[in-house]
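This is the structure I have questions about; it appears just below.
Removed from the display is one protein chain of the complex; every other protein chain stays in position.
Letters are used for the chains, namely A and B, taken in the order the chains are written, and counting of residues starts over at 1 for each.
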Amino acid sequence: MTTRALMIESIRSSLAKSVPFEHLYPHLQPSPRGENRSLPAYSQSDLADRFSAELSLVGGEVYRAVSEEQAVEKIKEILANTGVKRIAISDAELLHDFSLGDIEVIAEPSREDLLSVDAGVSTAQLAIAETGTLVLRSSSERHRLVSLVPPVHVCVLKVGDVRPSMDVVLEELSNQIDPAITFITGPSRTSDIELTLAIGVHGPKRLIVVLID
Amino acid sequence: MMHSQTANNFDKNARAAIADPVLQGALQNLATTFGTRRQAAITTVPDWEGSREAARSIKAEVLQNLDKYLEAFADNAERNGAKIHWAHDAKEACSIVSGLVKERGAEMVVKSKSMLTEEIHLNATLEAEGIDSVETDLGEWIIQLAGETPSHIVVPAIHKTKTQIAELFAEKVGTDRRADVDELTATARRILRQKFAEAAVGISGVNFGIAETGSILILENEGNIRLTTSLPKTHIAVMGIEKLLPRFTDLAVFLELLPRSGTGQRLTAYQSIITGTKRTQNDEGPEELHIVLVDNGRSKMLAHPVTRQSLACIRCGACLNACPVYRSVGGHAYGAVYPGPIGAVITPQLEGLAKAKQLPYASSLCGACREVCPVKIDIPELLLHLRAEITEGAANGVATKEKVARRRGESLAFRLYSSMWKTPARYGFFQTIARTAQRLVARDGRVGKVSGFAAAAAPPLGAWTAWRDAPAVAPESFRDLWKRDLKSRGGAQ
Partner (left out) sequence: MNVLRRAGCEVEFDERQTCCGQPAFNSGYRKEARGFAERLIEIFESSDADAIVSPSGSCTAMIKHFHELFPDDERWRQRADRIAEKTYEFGTFLVDVLGVKSFDAAFEGRIGFHDACHGLRDLGIKQQPRELLANVDKAELVELPDSEVCCGFGGTFSVKYPEVSVQMADRKIRSIEEADIRAVVSCDSSCLMQLGGRLSRNGSKVKAIHLAEVLDSHE
């Protein structure tokens, strides 16, 4: 017998030995699996505002722009102010022809590039208003390293892609599950030392989101 | 300070822990901070109790049909390109992992935090095979440098002060001794970054496996899990067989409960949902994904509904934070991989009652843990179940057939109490004896410190009165009062 078969058999025989659950806990009705959980109501119109507020609460920086052009300008402005010299970008459509004046833009960053640039720029496919979360999907964009390795992550997001809650997002994602889906809520953090908050452990120290209306 | 690392020394370890002022300070910090944060986080959920019940029922469903869900998970994961390995016990699991690492010629691996890998002692096996296994979670890296084990499920180095950590870093990696949290964190980032870049293999745990899709979800705040699972060419994920959910959308309620219960956050900074390997060569990420499914005593826990519920645990650590005993003694006192209330119930089951016979008694049964458990595990009920197992030596549903040597003295005492208090006559007789005997030790209605012969004859009396006065047996018992006076005063007034 394979180990798989042995382990499955071990599970089956344990379960078969068991006193039926209802016998011991007659008062615990089997309840529908999570369907009756009450969820809060959301209004579509303030999703972007809610998203901004929540992400700011956990240390993200959120800016608004009315167009893609303005978003790019905004990014230039922010990065120029922080003395950034080299950035890496993802392969998102929106970032094609992305240029930032004197700042060097690397479109297909190698590992060495990623480890040495000052910032990484990507987009996000979805976002969650309730928690200020970005959702990045690997089938749409090469996001995994550019959003993680450099000390600053700049992320461009369309207001129309913001959803109210995790429940809604998971439902949407379940229709087509990418090999890698990453949820990002703020910069990297830890409280491992004396429960004192420190920002920027292994992931980015700064998360900057530009929301396009 | 390292306590004796066995679960049969709780009494000695607890004493040492209480006498350790540094530890006491850290525990005080833990109690207040996590308590407040969790409370605040819960208010942001409209129906917290409803969510707990949903989570409990989902886990009950999975565990009751674990064979089906596990096979579905394995098949779906493999369909997506993952390679599934089956490990019946710790030894097998370690052997599989070290085999995979050696086959790939890796001499160094990066590892993210996984209580399961602690349980199976993976690092020890890897080190013995000449493989440098580098912990990358800040708390885990700290204790790895210190040669210690985690004292908490979520914040492994909570027992250490920043000064101690600064000393440790100075000694092990040559930094200066400045006890500044940001600087210490920056040191970890700098040094571990190198390791992420060089490692050919990344080893992680799994928070949830999804049966219907073969996906795994891993959550974190630091980013080391994302680095561990996306930079190296090979990703090995070690997963307990109980860590399953039926459907992808079931993640919603667990992502609502786990971060709030564990750290008082609405969501941790990162969640990664990984489903198989990359689809094209051009994609990012590892070339290979290996998922090692580990039993190590879990399947036996399915054999009784009371013990089965302990498999629902999502390792949030809330029970530790709420437990007044944990708050007094910290994690190392339990002498086991998993400390606190959940540790007290799963350690005897995973390692056998004989190896952890004190743990089920290391609780006042207050129920604070049951109140905060996001999946509603009734830990006090489990503790009582294990206590009955220990005293009656039965093997029903527990992961061992070892008979634990009955505590002769205690067993005798309980049989005596049972027989002495069987009838009011004997009960009254016992009271009279006590009333007489206490003349030796009672003053002003109290019994002070009892030592010497009296304490030896009745150890509980000695243990009680070492620190507390005991009430003396009343000169007139309630029964006497009733007979003499209260009965005749008749009914309602």
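In this text, contacts are C-beta pairs under 8 Å (C-beta built on N, C-alpha and C of every residue); 3 or more make two chains touch, one makes a residue touch a chain.
Keep in mind the model is a prediction, meaning the values are calculated, not measured.
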- Selected from B:V329, B:A356, B:C373 or B:V473 as touching the chain missing from the view: B:V329
- Across B:A388, B:I433 or B:A474, the one contacting the chain not displayed is B:A388
- Give the residue, chosen from B:K91, B:R178, B:R446 or B:R484, that touches the chain omitted from the document. B:R446
- Task: Taking the full complex into account, find the residue in B:A40, B:I433 or B:L486 that is in contact with the omitted chain.
- Result: B:L486
- Positions on chain B contacted by the hidden chain, ascending: 10-11, 14-15, 18, 324-325, 328-329, 360-368, 370-371, 384, 386-392, 410-411, 414-415, 417-418, 421-424, 427, 446, 448, 459-460, 463-464, 466-471, 478-479, 482-483, 486-487, 489-493
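The working rule: only the chains that are shown with their structure count from here on.
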- Per the C-alpha centroid definition, the whole-Å distance linking chain A and chain B comes out as 29
- Spell out the residues on chain A that touch chain B in their complex, using ranges where they run on. 2-4, 6-8, 10-12, 14-15, 17-19, 21, 24-25, 30-34, 36-40, 54, 58, 111, 115, 130-131, 133, 138-139, 142-145, 148-149, 165-167, 170-171, 173-174, 177-196, 198, 200-204
- Item | Residues of chain B touching chain A in the complex | 26, 29-30, 33-34, 46-47, 50-51, 53-55, 57-58, 60-61, 64, 66-67, 70-71, 74, 80-81, 84, 86-88, 92, 136-139, 142, 155-158, 160-162, 165, 181-182, 184-186, 188-189, 192-193, 196-197, 213, 215, 221-224, 226-227, 230-231, 241, 246-253, 255-256, 263, 266-279, 283-285, 293, 295, 299-306, 308, 397
